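Shown here: the complex without one of its protein chains, the others still in place.
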Amino acid sequence: MPDTAWQAKDLLTIRGLEKGQVELILDTAESFREVASRPIKKVPSLRGRTLLGLFFEPSTRTSSSFEIAAKRLSADWVSFSSASSSLAKGESLIDTARNLEAMAPDLVVVRHGHPGVPRMLAERLGCSVVNAGDGAHEHPTQALLDAFTIRRSKGRLEGLEVAIIGDIEHSRVARSNIHLLLLMGARVTVAGPRPMMPLGIEQMGVEVAFSTEDAVRDADVVMMLRLQLERHGATRFPSLREYFEVFALTEKRLAGAKDDVIILHPGPMNRGVEIASEVADGPYSVILEQVANGVAVRMAVLYLLTLRREEGE
Amino acid sequence: MTLLLRGARIVDPSQDLDRQTDLLLADGLVVQLGDAIEAGEGVEVMELAGKVVTPGLIDVHTHLREPGQEHKETIESGTRAAAAGGFTAVACMANTEPVNDNRSVTEHILSEARRHSYARVYPIGAITKGLRGEELAEIGQLSAAGVVGISDDGRPVESAELMRRALSYSRHFDLPVIQHAQDMALSGSGVMHEGAWSTQMGLPGIPGVAEDAMVARDLLLVELTGGRYHLQHLSTERSLQLIQEAKGRGLQVTCEVTPHHLLLTDEAVFESGMSTDTKMNPPLRQESDRLALLEGLADGIIDLIASDHAPHHPDEKDCEFSDAPFGIVGLETTVSLCLDRLVAGGVLTLSRLIDLLSCRPAQVFGLEGGSLKEGSAADVTILDLEAEVTVDPRSFLSKARNSPFGGWQLKGAPVRTILAGRLVEP
Partner (left out) sequence: MAGEIVEKNETIEDLILVGIRTRGVPMAEALAAEIGRMENVEVPIGVLDITLYRDDLSTIAPQPVVRETHLPLPVEDRILVLCDDVLFSGRTIRAALDALIDFGRPKAVQLAVLIDRVGQRELPIQADVVGREVSTTLDQEVRVRFESVDGVDEVEVVDRA
């Protein structure tokens, strides 16, 4: 049963969420998806609220997704990125938090390259904090929009076979999705090159495979992760070309999946590296829907957290 | 001055002693140990029934940060913390600014320590100039100035060639080569133990093999050179096996372990919400390593316990886990943790603990003390096994607060130390 109200101050991790909370977000997101089909794509619910985006790590798609979500709720959105001098090096995170507090925002969305930063800010700020990605740790709204996309397509999450394929070690998308899919009763297999498979991953409750074919076999959902050799690759994998040859999701490799399999990708895609173009653009791909759903899910998150009332209020 | 300690339970492993008796100290030395010693004129008497008296405890792995990093700690604050923690002596590492790779830094440390007189300070000299790992430091000069060992700690000696020559050259001065074993290529950008918990939290890991691989290499070089080798903060089951095997072959090898590696695991990083007080190097390892270390203590493979007291200014640790410097303090928690969790916890006898904290450190490094035999230095630690304490980092005498043990309720605590026959007031 979905919860009837949202009470937590922050959304920092999927780990620790309960099923009812997830269902509340997904159900609320359904309503917001409808807003996007209107001529006037705006509702007044967060009118007069100030939402801040702090992007210590550059991000166009996630930050613009949050921005559109905020604006469709009639909120005022202000965003700081590491490119601008306001997040210049030298100012400690703690001082940044104090300065933010003085501006009295209603909610802060933060993305950072280091795990634990959103939590540090949440502990020091009275307003709500939403984690838009902290290092390789978690990316809760991505997992929520992935789950929303899967649920819309399949009608459910429980009992589905989901394969997550790629550089699992460095992927916050993988970690958040593992927590969420297992929470909602799906089964998860992770796969990728051994040098990129983190130690002890099976203790998170997933099956582990080492080839795309094995992971994709009988899968209902296939999620491809982006390969970032320039960031993490040097000693882990020889080349993009080799990755395509050995691991990419091609039509041939997809053949073993269920007939109604759907393909997800958190974006941005590296065509010809982790996924072949004909698959990315093919009939099984729901990658573009993920983007649309991203705005609806983020609207739901911003709406629920900004207007939350704690027990007893 | 003459001091009579009356009625305490005296535990001195160097004499196989553990019974209630009296101890007389005069002119900085142990004069007499026996029952019903008479107090003569002008003798100060301390009634210590119910307390425990041991040879002064010695922490051979501390960072006093002076010269150059006095915002973290000074020789004064560090030795005060040592005395409060029940230690009459500490050895301090060379990674100061400037590095202790020359006699003038060594002499500065010694004279500062003497000026404050809270505890004896034994400087450890650098193995390589500037800790750069390229050329040997002037080990002979350092030895003459008074270092009791050489170490490049917080860094490893990476070059096998340099480690070979250091082991070789150190034999001229009978100094132990003290190694912080860490293969830097394997540890990479890791910030915690590589295992199930680093995987869950998405933090880059330092695999156990980063320690094991270098220990294995070093032991082969010890075999080649016949030098003396002391392994710092041993943290893995495999390193322990390697040390045991090397000792079995008669190599001059010793090792130490920290209280935090005996009592905490990588899960603490998660449980604490990524608190930077759980970040140190080597990192908190997995449970199987911790259990192996406890066994190694009980079996006698591990020679001594040392804290690796690594103070940092609170501002430096008040940031996200990835950015924080490695290290926690330990001088003011080691004794209570060991008395409560190891002795009361049934892992060690009190006598064996004192061996690990006093006798063996003195033996391995050739230091004064470590014994209450007549003629020994009058360095004494008084303990109260019944005292109940709650660890509160804000009340530390150290300048630093970075400890993961805040809030721990422990039974057993140091009461006072006596240094060269004088009661110390920290």
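Miscellaneous remarks
As written, the chains take the letters A and B, and residue 1 is the first residue of each chain.
Just so it is clear, a residue touches a chain if its C-beta (ideal position, glycine included) is under 8 Å from a C-beta of that chain, and two chains touch if they have at least 3 such contacts.
Small disclaimer: the values here were computed from a predicted structure and weren't measured.
Judged over the whole assembly, touch between the missing chain and the shown ones holds for A.
For subunit A, the residues in touch with the chain missing from this view are 2, 4-6, 24, 27-28, 30-32, 34-35, 38-40, 42-45, 303-304, 307-309, 313.
Rule of thumb we're sticking to: only the chains that are shown with their structure count from here on.
Here the spacing of subunit A and subunit B, counted between their Cα centres, is 46 Å. Residue ranges of subunit B in contact with subunit A, taken from their complex: 194-205, 207, 273-274, 315, 318-323.
Of all residues in subunit A, only 15, 92-94, 112-117, 119-120, 134-138, 169-170, 172, 175, 198-201, 203-204 touch subunit B in the complex they form.
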